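In this view, the complex is presented without one of its protein chains, the others remaining in place.
To keep things simple, chains are lettered A and B as they appear, and every chain counts its residues starting from 1.
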Amino acid sequence: MSTILETRDLVKQFGGLTATDHVNLSLEEGELMSLIGPNGAGKSTLINLITRKLQETSGDILFEGDSIVGLEPHEVVQRGVGKSFQTASIFPELTVEENANIASFGAEHGAFRFNFLRHRDSYPEVAERTRDVLDAVELLPQKDVTATDLPYGDKRRLEIGIALASEPSLLLMDEPTAGMSPEETQETVELIERVQEEMGLTILLVEHDMEIVFSISDRIAVLHQGEIIARGTPDEVQGDPDVQEAYLGGVEL
Amino acid sequence: MSDEVEPATETPAAQERDSSLYERWTDVRGEERTVAVLAILGVLLAPFLLVTLPSMLGLPSSYAWYHSLLTLTLIWAIFAIGYDLLLGYTGLLSFGHAIFWGTAAYSAGIFSAEVLNSPIAMILTGTAVAVLMAWIIGWISLRRGGIYFAILTLAFGQMVYYVFLSPLGNYTGGENGFTGVDVGSLFGVIELGSSVPFVPGGIVNSWMYLFVGTATVLAIVVGYRILNSPYGAVLRAVRENEQRAEFVGLNVWRYKLMSFIISGAFAGVAGSLYTVHQSYVPIENTLSWTVSGDIVVITVLGGIGSLFGPIFGAGLYMYVKNIVSGMPVVGPFWHLILGLVFVIVVVGLPDGVWGGIAWTREKVADALGGEDR
Partner (left out) sequence: MNILGEIIVLLVNGLQTGAIYVLLAIGLSIILGTLRFVNFAHGALYVVGAYAGLLITQKISVSNGMLAEWGMSTVGLGWGFLPALVIVPAFVFVLGMAMERYVARPFYDRPDTDQILVTFGLAIVVQELIHALVGGRSYKLAIPPEAFGTIPLSGPVDIPLTSVSLGLWRLWVIMITAALVLLVYAIVEYTDFGLIVKAGTQDPEMVRLLGIKITRPYIVMFGIGAALAGIAGVVGGPLSNINPEIGMTILVPAFLTVVIGGVGSIRGAVLGGTLIGMVQVTLITIGEVTMLGFTVNWTPWAQVGIYLLAVVVLLTRPQGLLGKEEVAA
């Protein structure tokens, strides 16, 4: 197994606040790592640094061995990093099928093309990818529904589908079960597990729901005030005194 | 990103997929043909319906369209179709589009006087200049989004206006406009001002109308194709959720720039046609910010996000500005009325006046048709 993602001494400062403090993280190919920590620990910041939405203050990030700190967000996606957002980030006024189409265009055609004079239906490979994506997230029957009319759980699944359309090697998921009912949460977890197995994905998961974290993670990294204070298997992390202290008054393990 | 090779033998499901794809393909070709045919019919019938018929029916001539106005409307319609691509689909509000219309107009005019007076060459030159300007200004203005983009385009628009007024006044004619336009004959034989043989003046009154009409039909067909290309989907996605579009791997900035340039190209064609039609390039009707304001009003009023909305908007605006303005009672208030309707559209009628008409038509049809629909 090779290291698919590695951050080296990653630092992010906002004025006087250090949101990310010399983080050294590495992910092995095929594993599911959860990133946990109390609110404000810097989890979202770390994710945003990896996807290049934020510019780091110093340090390096390596994806599949190559540094990605000089890339634009869309370039990182093209390299094989997908992201699923905290809120169901979809295209509300477009239909479910159109939503998947956009993701498929990005995947099949790359970042940019001059094809404004070719009809959209002349790309069977795009249509096929769209169909596969919607099939994978079980939304094919609703392909003509306007996305904003979907129930929240379906919007989430569409969102995950969009993230998966580019067949990423690494998927970053930012609190995918936030705001979900227990049934929806269960469905989402099953989806994540199934997708990971079928596509051989590496997943970095930010989550607050500890039950999920401890049941599906291969490894866990704990972030507190921008630093990683513990990492290891669920059992190792559960017993770590530093972790317990960081969570005092917060979420129970 | 998928490098899989298709299996040599197709499964029945795949065959079915292919045939339905083929069906869709023929449907689509049919759609595009329909749009082209409707465009041609519309352009050919408009003079008869709007100019000749009313006079035949006894409508006072001061209320009716006249040929030159119709031609001008088609020119603005081309401008509006391109502008809708930028505003309605990509969601970018530019207050400086007069730049592309105006520089194209001037370039076409000056080109005709100094180099070659072929109308087609004039159009090509004007459009090329507009595209170049759009590339430069788009590249600079799109660095910042939202309101800064609107303000930047406004600032650039004003800058170009003042530059053409003077210091470049010696070349452009300054506030008097460029008067040296020399519109030659089309293909060396057809005088654009002359009437078309064998065709009654009531249907097509001159080659000029045919020339502009052809350009309009092309603009509609090309516009329709662009909307149906991947760009149509991508640009809408950029407008709906720019962040998400970036995060499916699309280079959002380049698509925005392309959208800006394409809209600039449409403006360039329209501006060049303006010079060909007017044989004169006045600075106020080409580069002044009122032109930029007008195209915003026309497109929004007509209805953004549809192909016909902007065309309707151009017609409505031209009619109100030139005909209604001369009518008793409401005449002097034409601009005020348009302004009020514009505000109403922005507040509550996102599909514009055309959208409102289409909606009413549907409701009426529902009410009348009942169960049959």
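Details
Methods note: contacts are C-beta pairs under 8 Å (C-beta built on N, C-alpha and C of every residue); 3 or more make two chains touch, one makes a residue touch a chain.
Quantities reported herein were computed from a predicted structural model and do not represent experimental measurements.
Taking every chain of the complex into account, the omitted one touches B.
Contact with the chain that does not appear here is found for just one residue of B:40, B:151 or B:186, B:151. The residue from B:49, B:115 or B:340 that touches the chain not shown here is B:340.
Across B:77, B:261, B:296 or B:353, the single residue that touches the chain missing here is B:296. Although one chain is not shown, part of chain B still touches it, namely residues 87, 91-93, 140, 143-148, 150-152, 154-156, 158-159, 162-163, 165-167, 169, 289, 293, 296-297, 300, 332-333, 335-336, 338-340, 342-343, 346-347.
Keep this in mind: only the chains that are shown with their structure count from here on.
The mean-CA centres of chain A and chain B are about 42 angstrom from one another, to the nearest whole unit. Chain contact summary for the complex, chain B toward chain A: residues 1-2, 17-18, 21, 24-25, 28, 32, 222, 225-226, 228-234, 236-237, 240-241, 243-252, 254-255, 258, 262. Residues 51, 72-74, 77-78, 82-83, 85, 89-94, 98, 101-103, 105-125, 127-129, 162-163, 165-167 of chain A touch chain B in their complex.
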